[in-house]
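Excluded from the complex is one protein chain; the other protein chains are retained at their positions.
Going by the order they are written in, the chains are A, B, C, D and E; count residues from 1 in each one.
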Amino acid sequence: MTRPITLFTGQWADLPFEELCRLAGDWGYDGLEIACWGDHFEVDRALSEPDYIASRREILDKHNLKVWAISNHLVGQAVCDDPIDLRHKDILPPAVWGDGDPEGVRQRAAQRMADTARAAALLGVDTVIGFTGSAIWKYVAMFPPVSDEVIQEGYADFARRWNPILDVFDEVGVRFAHEVHPSEIAYDYWTTHATLEAIGHRPAFGLNWDPSHMVWQDLDPADFIWEFRDRIYHVDCKDARKRIGNGRNGRLSSHLPWGDPRRGWDFVSTGRGDVPWEHCFRTLNAIGYDGPISIEWEDAGMDRLQGAPESLDYVRRLNFERPTASFDAAFSSTRD
Amino acid sequence: MTRPITLFTGQWADLPFEELCRLAGDWGYDGLEIACWGDHFEVDRALSEPDYIASRREILDKHNLKVWAISNHLVGQAVCDDPIDLRHKDILPPAVWGDGDPEGVRQRAAQRMADTARAAALLGVDTVIGFTGSAIWKYVAMFPPVSDEVIQEGYADFARRWNPILDVFDEVGVRFAHEVHPSEIAYDYWTTHATLEAIGHRPAFGLNWDPSHMVWQDLDPADFIWEFRDRIYHVDCKDARKRIGNGRNGRLSSHLPWGDPRRGWDFVSTGRGDVPWEHCFRTLNAIGYDGPISIEWEDAGMDRLQGAPESLDYVRRLNFERPTASFDAAFSSTRD
Amino acid sequence: MTRPITLFTGQWADLPFEELCRLAGDWGYDGLEIACWGDHFEVDRALSEPDYIASRREILDKHNLKVWAISNHLVGQAVCDDPIDLRHKDILPPAVWGDGDPEGVRQRAAQRMADTARAAALLGVDTVIGFTGSAIWKYVAMFPPVSDEVIQEGYADFARRWNPILDVFDEVGVRFAHEVHPSEIAYDYWTTHATLEAIGHRPAFGLNWDPSHMVWQDLDPADFIWEFRDRIYHVDCKDARKRIGNGRNGRLSSHLPWGDPRRGWDFVSTGRGDVPWEHCFRTLNAIGYDGPISIEWEDAGMDRLQGAPESLDYVRRLNFERPTASFDAAFSSTRD
Amino acid sequence: MTRPITLFTGQWADLPFEELCRLAGDWGYDGLEIACWGDHFEVDRALSEPDYIASRREILDKHNLKVWAISNHLVGQAVCDDPIDLRHKDILPPAVWGDGDPEGVRQRAAQRMADTARAAALLGVDTVIGFTGSAIWKYVAMFPPVSDEVIQEGYADFARRWNPILDVFDEVGVRFAHEVHPSEIAYDYWTTHATLEAIGHRPAFGLNWDPSHMVWQDLDPADFIWEFRDRIYHVDCKDARKRIGNGRNGRLSSHLPWGDPRRGWDFVSTGRGDVPWEHCFRTLNAIGYDGPISIEWEDAGMDRLQGAPESLDYVRRLNFERPTASFDAAFSSTRD
Amino acid sequence: MTRPITLFTGQWADLPFEELCRLAGDWGYDGLEIACWGDHFEVDRALSEPDYIASRREILDKHNLKVWAISNHLVGQAVCDDPIDLRHKDILPPAVWGDGDPEGVRQRAAQRMADTARAAALLGVDTVIGFTGSAIWKYVAMFPPVSDEVIQEGYADFARRWNPILDVFDEVGVRFAHEVHPSEIAYDYWTTHATLEAIGHRPAFGLNWDPSHMVWQDLDPADFIWEFRDRIYHVDCKDARKRIGNGRNGRLSSHLPWGDPRRGWDFVSTGRGDVPWEHCFRTLNAIGYDGPISIEWEDAGMDRLQGAPESLDYVRRLNFERPTASFDAAFSSTRD
Partner (left out) sequence: MTRPITLFTGQWADLPFEELCRLAGDWGYDGLEIACWGDHFEVDRALSEPDYIASRREILDKHNLKVWAISNHLVGQAVCDDPIDLRHKDILPPAVWGDGDPEGVRQRAAQRMADTARAAALLGVDTVIGFTGSAIWKYVAMFPPVSDEVIQEGYADFARRWNPILDVFDEVGVRFAHEVHPSEIAYDYWTTHATLEAIGHRPAFGLNWDPSHMVWQDLDPADFIWEFRDRIYHVDCKDARKRIGNGRNGRLSSHLPWGDPRRGWDFVSTGRGDVPWEHCFRTLNAIGYDGPISIEWEDAGMDRLQGAPESLDYVRRLNFERPTASFDAAFSSTRD
């Protein structure tokens, strides 16, 4: 059997979970990567309400959908972030934001991430996807001057804050899959290596491979799969397109809003961007990845109701299996 | 006469001014772009000590050096920055840092920039080069989500803080030349347009063209000169080299220190990088720029005592003038 | 509603109008961009025969086709051209060619273009597409030497000849959409700027965006839309493919006939060439263009009966609308 | 009528001929390029068993398949090869391998290739496709030093061994179509020129155009068609994809097995690689090639049962004909 | 001995010949490629004044300069051109222009080119460099539509007009070296092939290899040398630089004057452009070219008094010879 294809619900959290399930089921998705925001999957209720999990399962079953992973990017973001500001208030559950005192927010976010592992276990899935936040992302320009000691302290801060969370993951048999992404502790190839070293390569911490931010950083998404082949715990198919080359659009995209043609890059519907998808899927085959393929759909220039089924169709065509015999075996003059 | 070539003293401020003057004079520089830190040019002393200016002039004359511009990047950085943190403490004069309360720092920095204009006037130069800082640089990744209102407020904050400073510039007949640079309000092509609009394109605010950060953002430095040809107030020749293309080194350079071969780009000695210098100089000729050409030298892999004279030699060869007659005039069969 | 897709009838003028309407209707086109040659739309008859317009409308209605614009490239070409020669005789209506005296041809062509505006108004469309011709195109190689005065006089000649025509356009409420194209006064980015300046940017004169000749000149068709966003009056989707890079095929294509594999570029069926169509459509969305999307089909290597429906299918898939809400709104923890 | 599309049976020789015919017929292929190994087409039986040819024809007819060419790459390989080793034993018919003495193997292989021409004539086809082998391929690295005399002797050896075989081809009215390929006497553009010269450009020896090995050698497959337009006797559509550019995967592919993502290039299903198929088909049109288009399918990462019909569908869309009239004829104001 | 390096005097014809000789001698040139305009070399005087040739030789000798070729581009241009207009009047000798009747101008120009061969013979040089003009250059855009018959007639017109001139060249033992160039009958790779065929590849007509216009047409100048290796009669080193890639500057350069940064390409001082000089010189070595290397200097952005000696220095460094022995001969264990 080929790998299942799921829809990540994060960009659909304005819709009630049941409505989204109806849509995804009708389009033919095999399952969902459920976001822990909106009403899609509420960690506190999962832990406190005895039949919450069953209620989610019931909706999924009704629409013939399965679930292999849940996601909590927004809370994870607050674990290490500095500064904590109004952006976080806008995306965090009120109970995590609380009074907004930064250190308090971070600690409540850490607690909630541990709870997310517990809720995942209750739901019967073994993977939680998310962000880590970062105390040093804000120093990415390296000016005013930042010493390497400050940078190393950023990795240490990450390790101090996440190791206890990962201990809970280990306890309940769930893995965390970090999405390599700007604003996070690991956002490219070398920072991913540094991040894994900071926590001693402990198996509880792996990666959610999402190539969209690799494209504009000129990272090779397929090589990334090969390099971190023992840490690819989940796959998110989000696409991006560069619009670089006219000497005016810059890599940093000028603080312009999504969809503005002057940006140097933008997210686009999966299959319409610059990700070398086919080679990536072939590399996933090569490393033996057999988990879900999840479509994370963001495109400021297209209606999502058009995009979600189109992307499913696109990914299905790439999601083929390797043959069992070598083609040049047919040249042999000897037969068994 | 061709344009004079100066040395920017910012990366040499650990040396006493007199020592640097001796070096620059010996190498054959025409003058200096003097940094307002170290003991090179102290704004407070220039305004308070009657013979401070004369003492600077005397040293310069002794080494046959002239000055057309002074620079105060480090103080300018604090005018709009948020957060203000230990990085700023490390680079600001103690009097500007004060107790470190962020808003106080910003206001004292604004005051000091106005004073810099006054000091420049006393020194007899009409250009101050520097940075602006930025309240929104930290949102460059656009995650957690940032609304366009927040971005626009960043430009407005810049205008509110800098307009009063620029009023002083106008009063004393000096222009500010902002260096387009990450961490600043204007760091690429489109943000430069937005910045100029935020202050109504007032002539007191122009640009210090420095192509080094354009290289890795994929901006065309020569086109930049042409596009902003009425705002090129000063020229800094700093070079950078990309090391992108292996799929591992990223554009953001992974928080790695200068000189690390895994960075996606790095500063290198002027003439050893990817800046298309010759076309840039031809474009400077085309727009009629006749101010100083200043060499800003940074290269973590080379000794500066080797680099500074080498760069001077390199730039001299490019700093040629346009001819007065067209070559195809020689084809004419009619002579006057 | 998405924009309508039309077929430009210029390359089909050997077919009777009714026959072409039948084909286009069957293929599913929404309408036609009708050429003023062959029997498709005859300007003189439209102005002189009371029921000519109605007869055209009747045929269109029968095949469920609409019309938003008419085209008169061939007559427009003669307005400024120099030399006027047998090529023009072959493409002009006999009444415009007359005795072939060049200046007489130009003046009759100018008259006919004014009449085309009048006929367009009668037909109820507000856009006439066409060419301008050029007195200086022949100097494109700049050898024998051409002075800038001669070039400027070319723009002035254009303005002198077209301003009176555009006055008629203004009178009858119709706009002229010039197709940027070799052989014309505006054939690339900078000549388009110069052309618009020559006539004071009067609104009667805009552009028919056709990217096919931009491809081999290395112009960016999407940037062109953005730059001239207030002058994009019509869109023609013609495609071209470069075959440059072997060091033998040149940009100028060696006077070789269409379809010869040694040409450096060639027209190909829309969607099979090098035009970055998707980004162009996204940019059309960004500037709010809501007029017709017309397919101009030319491919010397493919049968047009295969190409026209294939191209319609291709363009339909790109002609999508922008969403009304931002995708990251779904991340918000606050709901209205 | 457009050209027929056939399937090359070489990579399917582990299947009985009848089973393969059933598959190919069901997929809609027009015919087969039959391999002379497995039980697909046995040269010795064709010459010795009176009804063997009829039996093949019968199977083909039953599945509505035709045949225009047969292939004997494996035996051809042994004609010039040096060294002859266990690789050859594995692919040669036992009667050709015999006792494995190299020179004996070569002579028996030469005899069998002449017989292949005779068998082709009996089958009623005029083209035999194959390899030549090479005595100098092993010197491709040019180290230890190889003099040009040694290289020229390699071409002479080829001519000595193949001219007698080609005499038989001439006798029976069949042409040999060599597949340009590493391991053979002609493997790129200049070696193909040298090879044709070695045998005096005799018409019995032409080319089977297969672009797959051209891709990674940076040869232009379409230019190749044009250059050797009088020697394109057959067309094999095999595709390949480069995975070069990260500085680690090399052109020579590191002796890694097919399908390994570290290889610098790999074969992929026709239409999924880097061959510029459309321009190649347009060039085939330009030279008037009207023989079969054969799909040679090899992809270590995809099941062949998925690939074969997908490739047929892909090639069908490119296999279009040229129009009979020029598109700009429609601009003429004169009608016949 | 290495090949001599000469200076082409065409762009210096506003200077008296003696003054230019003084400059070129001082810079160290080995000789001149003398232009037949200004007072540098006057064909009519050479044929009519008995001691004119001696007077030229005397000046050359005085400055230690030799001559291997003379050039008459400007008159050659008029032989086939259509239209003939004021541009020609400006560059032709009054006696050739006469009353300006186009056909008369063409015939007088043809006569003068024949005389140029005679004058070359008198001077003792065997090569005349020049242009041919073209009746069809003006149709380069192929719109209004141009049939292939019209193009072929252009080549025939060239042959009719130049064959009689070349007969005179043959009579006096001089060769014509056409400079491949826009505005001429041969301006790229394929038109050069067509041109040579039009005159039956007669040896009197060869090529002056000048790569400057190849650069922006994407032709490979080194391959050009190899392809036409039996027709490279002279070498002109003129350089050009592309400024393509920002999507705004076009290949045709927008009728903008030389030196304008918006042009897509421009001439630059030899060695500062995009010509792959070293590989070209190696290819000249490979074909055994042993004639003069002439520097044709044009750069609208640099003073020619700086450029001419700089270019000489640049070319000298490339003008090296091949070794006589192979480097890997040193590996041999056997010695003679």
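What we mean here is this: a residue touches a chain if its C-beta (ideal position, glycine included) is under 8 Å from a C-beta of that chain, and two chains touch if they have at least 3 such contacts.
Not measured: the values here are computed from a predicted model.
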Report summary line: Whole complex considered, the hidden chain contacts A, B, C, D, E
Query raised in the report: Looking at D:29, D:216, D:233 or D:327, which makes contact with the chain not pictured?
Result: D:216
Query raised in the report: Which of D:87, D:202, D:229 or D:316 touches the chain that is not shown?
Result: D:87
Query raised in the report: Which residue among D:249, D:270, D:283 or D:311 touches the omitted chain?
Result: D:249
**Report entry** chain D residues touching the omitted chain (full complex)
**Finding:** 74, 77, 83, 87-88, 90-91, 136-146, 148, 151, 154, 181-183, 187-191, 194, 216-220, 223-224, 227, 244-258, 262, 264
Query raised in the report: Residues of chain C in contact with the chain that isn't shown?
Result: 245-248
Query - chain B, residues in touch with the chain not shown (by the definition above) - result: 10-14, 37-38, 74, 89-94, 97, 241, 243, 245-246, 248, 257-262, 267, 272, 297-304, 306
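In this text, only the chains that are shown with their structure count from here on.
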Report summary line: Matching interface for A-C, options B-C, D-E or A-D, criterion over half of contact pairs identical, gives A-D
Query raised in the report: Which one of the chains is farthest from chain B, going by Cα centres?
Result: D
Report summary line: chain C and chain D have mean C-alpha positions lying a whole-number Å distance apart equal to 46
Report summary line: Note: chain E sits from chain A at a C-alpha centroid distance in Å of 62
Query raised in the report: Among the residues of chain A, which ones contact at least 2 other chains?
Result: 74, 90-91, 220, 223, 245-248, 257-258, 262
